[in-house]
Each structure stands twice: as C-alpha cells, then as structure tokens.
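Please find one structure pasted underneath; my questions will follow.
Left out: one protein chain. Kept in place: all the others.
Let's look at chain A:
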Amino acid sequence: MAEAIQDTHELVDTVLLEAVNLAIHWEMQHDENVVVLGEDVGSNGGVFRATDGLKQKFGFKRVMDTPLAEALIGGLAVGMSTQGLRPIAEIQFSGFIFPALEHLMCHAARMRNRTRGRLSCPMVLRAPYGGGIHAPEHHSESIEALMAHIPGLRVVIPSSPARAYGLLLAAIRDPDPVIFLEPKRVYRSSKQSYENNGEALPLDSCFTLRQGKDITLVSWGASIAETLQAADALAEHGIDAEVIDVASIKPLDMQTILISVARTGRCVIVHEAAKSFAVGAEIAAQVSEKCFLNLQAPVQRVAGFDTHMPYFQNEHYYMPNVQDILAAVDKSMKEE
C-alpha cells in the first residue's frame, strides 16, 4: 500500500482500506495539526494496515504508537483536541472501544456544550467493526446504535472505497467528534475508482445508491453489498428497488429515507446489529410516525438476532444475507 499513499489528485482504484489510508495521508499532508494515535498504528501500520506508511512519512511525533490502553487512547485524543490538534485515534476493533467510550460520551461529545463553545474536541475515533471475517470473540459485533444514542457525536459508516475516502476527510475536518466505523468485512472486497483530490463528502446525509419506484431498501456498512445484490435479483423479477446507504448514522438524515418511502410505499431495513433497539428500529419508528399513510405494507427489518454474535462457525447464520432480504421484500410486496 505504501506506493498508493501519494497525494496525486489523480484517479486511483483502491479497496476501502486503502481509501482510509489515502484520506488520512491527504489530510496529514495538508494540515499539520492532524495526528494519528493508537496501538500498532506506527511501524506496524495498524493491524489491518490502515495507517501503513504514515509513520515513515510523517514521523513518530505525528503518528504515535500508544500503550495498550483504550481509555487512554480516547482520553489522549480528547486532551489533544482541546489544544488545537486534530487527532485520529484508532481502536483496533470496535469490540475494544468500550473503555474509550466514557471519554467520547462524557467529554468529547460534551466539551463544546459544557464550555459554551470555548473548547471543542475535533477528533475522529476510527475502529474496524462488524462480523464476517472469522474473527475471535469480541471482534465482530455491530454497536453503532450505542454510539448513535450519545448526543453531540457523529457516527459515520462508509460502505465503499470512495465513500470511505470522502467521509473520512469530512470526519477529520469536522469541528466536532466523529466515530468512524469501518466495515472490515468489505475492507478489501472490491476496488473502486475515485479521484484522490482531497474532496470530502457531506456528513449527516444519506446516499441514494440506486433509484427505484417499488420498494426502498435502507442499509449501511458491509450490508450494503448484500442489499445491492438483492436489488439486482429483484430487478430480474421486475421489482424496482431503491437502495439508500445511510452512511451517517448520527445525525440521521431521515428526510432522504422518508421521501423515498413516501414514493415507494414500502421499506425494508437491513443491518448486521442485533434487531431490538437498533438503528433500524429508529428508522422504522420514524417512518411509521411520519410516513404511515404512504405505507402500503409494514416496515420490515432484516437484522442480526438479539443474541451474542456467535463464534465464527455460526456467524453466517447470524448475519443478514441476500435471501433474508429477498424474503423480507417478498413479505412487503405481498401486502396491499
């Protein structure tokens, strides 16, 4: 990946993981206040290599291997960001984010409010998240709803290389704290062409990936892959599905979703996280509050179970797949 990390302004063709690397590289090149910290982020380039080559290029003062202490990583980023730096902190897996979450919830998310704008925490906490890579226990959960429930944070989940690049740039430049969850199952699954030009994508906005008139499929992160496959399969059966990538989980752009559902009259939400109390539940609630009379069928949710993420031998039974989505669409389409 080291050759890829050039500030080229040219078209690149990369996987999602390299897009993360390119975005950090770009921003470090253009803003000397941007620093990277976390365990293994330096010489090792991160356990997934998202920060590969950064230490060699920007030195240990800006790319800091921290002690193995997640609360510290979160707290250091809070302290650094109050003093004019823009830290990008990495937690190796989102399953280890909990000690750091106190700092996000009690401090980063509240600093601007608490000081009436005197101080703020422009920081990004990155973490690979989600299942599907045959990882050990505690490495596969989808905990975006926990974070989305915290006022004052932004929670962003890219689903493709180009959106990872543009959204991460936006997250780093955002004046408030952002949790950036990277769907590690699709870290290297497909390449995409985009311009490495430092252009950010908007936060707080959904992306409509495919337009359709019959049903709205809403998803984010790695599940977008299955959702798009399902839309292709539906097209073969003459069902025209609209696919929305939520991307910014918090603040949640319901407007895009509501406009779509009002038009299609049907909605299926797809996510890996446990079903109850999840982001899907929030979207379904808002659709029913604001779009009830446009609905031709109850909102369907395709999600993980309210169980612990099983060890990897059984994780494929837990994760939503294309058939699950098609079954939910079928149920929705049968309602009149």
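General observations
Here, a contact is a pair of C-beta atoms (placed from the backbone, for glycine too) under 8 Å apart; a residue touches a chain by one contact, two chains touch by 3 or more; residues count from 1.
The rule is short, and it goes like this: contacts and distances are computed from a predicted model.
Chain not shown in the complex: UniProt lists it as "Pyruvate dehydrogenase E1 component subunit alpha", one of "Multiple sugar transport system permease protein", "NADPH--hemoprotein reductase", "ABC transmembrane type-1 domain-containing protein" or "Pyruvate dehydrogenase E1 component subunit alpha". Interface note: of A:28, A:80 or A:224, the residue touching the hidden chain in the full complex is A:80.
Hidden from this view is one chain, which touches chain A at 35, 61-62, 64, 66-67, 69, 71-72, 74-85, 87, 99, 102-103, 106-107, 111-120, 151-152, 154, 174-176, 204, 251-255.
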